[in-house]
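Heads up, the thing below is written out as structure tokens.
A single protein chain has been omitted from the complex, and every remaining protein chain is retained in its original position.
To keep things simple, chains are lettered A, B and C as they appear, and every chain counts its residues starting from 1.
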Amino acid sequence: MTLMRDRTLLIIFTLFVLAAPLIFAPTGAAYPDLLQRFAIYGIFAIGFNILFGLTGYLSFGHAAFLGVGSYSAVWMFKLLSMNILPALLLSVVMAGIFALLIGYISLRRSGIYFSILTLALAQMSYVLAYSVLTPLTNGETGLQLRLDDPRILDAAGPEGFLPSTNLFGLEMKEVFWNPTVFGYDLQFNWGYYVSAVMLILSFWISIRIFRSPFGLMLRAIKTNQTRLNYTGVNSRPYTLAAFVISGMFAGLAGGLLASMDPLAGAERMQWTVGGEVVLMVVLGGMGTLIGPVLGAIFIKYFENIFSKINEVVLQGWFSFLPDWLSNFLVTIVSPFVGRGWGLTLGALFMIVVIFLPGGLVDGARRIMRKITGADRRAAKARNE
Amino acid sequence: MSKLILNRRGLLKTGAAVGAGMAMPTILTAASDGGYTNAPTGSTVTLGFNVPQSGPYADEGADELRAYLLAVKHLNGEGDGGMMNTFSSKELKGNGILGRKVEYVTGDTQTKSDAARASAQSMIQKDGAVMITGGSSSGVAIAVQGLCQEAGIIFMAGLTHSNDTTGKDKKANGFRHFFNGYMSAAALAPVLADRYGTDRKAYHLTADYTWGWTQQASMAAATEAKGWETVANVLTPLTTTDFSSYIAPVINSGADVLVLNHYGGNMINSLTSAVQFGLKDKMVNNKNFEIIVPLYSRLMAKGAGENVKGIFGSTNWHWSLQDEGSKAFVQSFGQEYGFPPSQAAHTVYCQTLLYADACERAGTHNPCGVGEALEGFKFSGLGNGDVEYRAEDHQCFKDVLVVKGKENPTSEFDLLEVVEVTPRAQVEYDPENEFFAGGSLGTCNPGA
Amino acid sequence: MGILEVQNVNKRFGGLQALNNVNLDVAEGSVHALIGPNGAGKSTFLNCLIGKLKPDTGSVQFDGQPVLGKKPHEINQLGVARVFQTPEIFMDLTVFENVMIPCFAHRDGAFKINAFARVLRDKEIRQKAEDILEDMGMKEKMAAQSGSLSRGDKRRLEIAMCLVQEPKLLLLDEPTAGMARADTNNTIDLLNHIGETRKITKVIIEHDMHVVFSLATTISVLAQGAIIAEGLPEEIKGHPKVREAYLGEAEV
Partner (left out) sequence: MDAILLQILNGIDKGSAYALIALGLTLIFGTLGVVNFTHGALFMIGAFVAVTVGKVLDISKITIDPSRVDFLGNPAKIRTPYVTEWFGDFGLWLIEWSVLVSVVVAIPVMILIGIIMERGLIRHFYSRPHADQILVTFGLAIVLQNIIKAIFGANPIPQSAPDLLQGSVDFGVWVGMAENAVVYPLWRLVYFVFSMVLIGGVFAFLRFTTFGMVVRAGMADRETVGLLGINIDRRFTIMFGVAAAVAGLAGVMYTPISPPNYPMGMDFLVLSFVVVVVGGMGSLPGAVLAGFLLGIIESFASMPLIKDSIAAIGLPSIDQIIIYLVAVIVLLVRPRGLMGKAGMMEE
């Protein structure tokens, strides 16, 4: 039954992702860059969920792997080719190696100590990337493409133009179909669909891991590590494997970010970015399949759409009201949108942690139960 | 939500913005004057104001935004016209740009390259912005400049002081009005030599990232040319908040000048520490110990409080300037907001006007046309005397102000006084100068 | 030669001699009870056996292999399963999953990345898990979350989790502590039932004499860190030293 349900979920998810440019049109988020970010941070969160959601190990350091992925990808673009395939491969491999290193050190401890170790190691990587490692990372400015990069596999392009990232000729930034549907101007873009395919693939991998004996062991680690050890399972290689897998997902996400937009900045490694992916997973619902993706969409939507609501936009919204009321509403609302988006996000996050420990998915489930009365039926079933 | 907005679209037009949750179709490529990204087709044109609204530079961003709104007002023929009246080019008529009413969208850079690029992308892809401007740090400016080059959009940089913006990271679609580290040093060195003598030993504390390094190198070169000796250069981590352990070794190092190549919070904290350690009142080598802050801003001076008194530095522009353009701008900005504008406000206001004027002269929003109109453009009346946008690297050349912290401020804005206006000729340099070599503008990209 | 041989084990905590030259020989197939008053060192001794504590001196051999210094999971892989004082189960998982985990551990060893296999497609494991639940009378509860089980059922589940691994030695740490009389009797029946169908050596640490005398074939008495008596249940009942140290006036 679970297998059937998983298949249905995967199919619905795939349809949803593929139709995203249409689905998100009414929300104002249906432009390539943001859709790409939804998908890429979705991958990041899915990977993080494999560690945090399944094993309960709270890492604040996964931003480092995102950064490593981006740097690796941009170096591939600079040295080898603008084709994103080798870049993504190197991103995943490098992030994996890096994760193995950091994971090996930090997984010697658990609980809060593990969190602080990852925090310290990630912060170290960030500080070094920002300054000392500038020859590798281009420091403050971030690593970017230059006209005089070698790119040994690529033919020379037109003089004075940087080449575009592509997948065997499909340019990531190209909008290949631009129809108008229901009055919305839709932009179907290669970059998004490459990210989307990766997202679907990641989602599928995540389902497989969740349902595998490996995933079962990871969940066992979270609920009772002592029992697991006395059951003959060595939990450390399992957590390390989960750590490396999630690090590789982060690397893939970092590589994709760089593929969509070939620049890698040190800020990508800061612990607050690592904190952001924690927010995504918790908001969406840790340990659930779909939650991390929802959380990623939610936060990126906030960051990119909410932060752009300025007073003038608000005045537009409320302009049908009498002046005094509209001014009053603008005054009331404006601290929470535009430059106050962080406040609203923080508050929402707290509300979720306090009242919905299962995140948005949990909330949706509760609502569904209310509607269908499944709650009562389940209770009845228990009593029988 | 969106239904409501669609009903109110007429009203929105006057509000001049496209915002969140809104479902307005975007025009990507189009008709008449077409062939470039986001060519405007209707009666309006959208500009993207991308400024820090969170993070340590949020106040600077807020001031930039004020200036942008003022510029939009003036371009659309509202208000007193500000510097449009004193600008040497008379193309702007107060009827928008090329007869199109100016609308705008705003975004938050968070002073992070990633977030800044995301925000700029949404302005380009979603809101149909034809020009992006703003920013309050060099990392962000260079990142967004690169993006605009790729997307085929003009980028009018805000506050960015690193040599690299118009040096090794210069781009055909990017233009910088603000001055840079080299110009700061070139302007400061003669004044310093004049005031403090040519026999000085300088100790540099430098923020350990690209901007800090270029600033330090420029300062060291310029002061050494005047006979100063650089006794040490110590790099300080970006995240330092307490500089005491970097300041203490200065005391007995034999140096008699301390140069703080810091900006923002770093500068405020390092200067505060230096003053607390009594460096300002110290005598070394029978000379008064001096502290220098190569790049000043009024907001930083405000943050450092009393400690800036008597400290030399350079700035792009200051509201106390008495030329017609500056006076008109201060008047206009002051009437609107009740306090004088900062240098960041000035530079972004100028950038908006310069862009609009270039469009008028080129007769198009096409980045290549606009770029051509800006390249080599000579103008005056926007403060800073006679100014030129150099074609070779898209750097603006103008007079640079050497300022010092005012001893007896008369108001909370009166923190800096202009000591000397270093003429443009003294700060000009060859585009292939050692601090700027290695980059290439590339070819202008109209996108689409 | 017993399956478990403990020789001259000493353990000191600061000034306290917790274990004093303990020797123990557990015969294969026996049910060996370890009794003793509070603070006699029973738990310390058990922790030494399963790798949680490292004794200062002495040796412990299981099935001919030394186990001291080995990690808990390694000792388990040798064939030692443990039942805790308070049931240690995977509270967030279903009963079925709880039983499958030891199945996997038994078959696949201490670590195996089988991230693309499907738990539910693994017929062998499913069958084994279902069988043991059937045997333990818990089959109808297999979809329940194990945290929601009654205390008796949790204990039952924990024992099932140990048995499914087909251990050579089962360590039981006060398996009926805190249980009501009825539950205690159920557990005794359960353990006797196991004894009938499987030939597993058991070491029981227990307080409750009723339980000890219902199950044990051999009894060792620990007092103040040392074994003071060992023998058949009847011998121990009458042993004067034991009466003095432990049983006191308790009715036996």
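Annotations
Quick note on the criterion: a contact is a pair of C-beta atoms (placed from the backbone, for glycine too) under 8 Å apart; a residue touches a chain by one contact, two chains touch by 3 or more.
Treat the numbers as computed from the prediction; the structure is a model and nothing was measured.
In the whole complex the chain that is left out makes contact with A, B. Remark: the omitted chain is touched by one listed residue; of A:54, A:121, A:167 or A:305 this is A:121. Looking at B:302, B:361, B:390 or B:406, the residue that reaches the missing chain in the full complex is B:302.
Annotation: of A:153, A:347 or A:368, A:347 touches the absent chain (contact as defined above).
One chain of the complex is left out; on chain A, the residues touching it are 56, 58, 105, 108-113, 115-117, 119-121, 123-124, 127-128, 131-133, 271-272, 275, 278, 282, 335, 340, 342-343, 345-347, 349-350, 353-354, 357. For chain B, the residues touching the absent chain in the complete assembly are 54-60, 62, 208, 232, 234-237, 239, 241-242, 244-246, 248-249, 251-252, 265, 268-269, 272-273, 276-278, 281, 299, 302-307, 319-320, 330-331, 334-335, 340, 410-411, 413-414.
The definition used in the following text is that only the chains that are shown with their structure count from here on.
Put simply, the C-alpha centre of chain A and that of chain B have 33 angstrom between them. Rounded to a whole number, the gap between the C-alpha centres of chain B and chain C is 73 angstrom. As a whole-number value, the distance joining the C-alpha centres of chain A and chain C reads 45 Å.
Residue numbers of chain A whose C-beta contacts span two or more other chains: none are found. For chain C, residues touching at least two other chains: there are none. Across the complex, chain B is touched by residues 25-28, 31-34, 37, 127, 130-132, 134, 138-142, 144-148, 158-162, 164, 173, 175, 178, 180, 183-185, 187, 257, 261, 263, 265, 267-268, 303-310, 312-313, 315-317, 319-320, 337-339, 341-342 of chain A.
Across the complex, chain A is touched by residues 2, 4-5, 7-8, 11-12, 15-23, 25-28, 53-54, 58, 62, 105-108, 112-115, 117-119, 121-122, 125-126, 137-139, 142-143, 146-147, 149-151, 162, 164, 169, 172, 208-211, 235, 237-239, 439-443, 445 of chain B.
Touching chain A in their complex are the following residues of chain C: 50, 71-74, 76-77, 81-82, 84, 88-93, 97, 100-102, 104-106, 108-122, 125, 161, 165.
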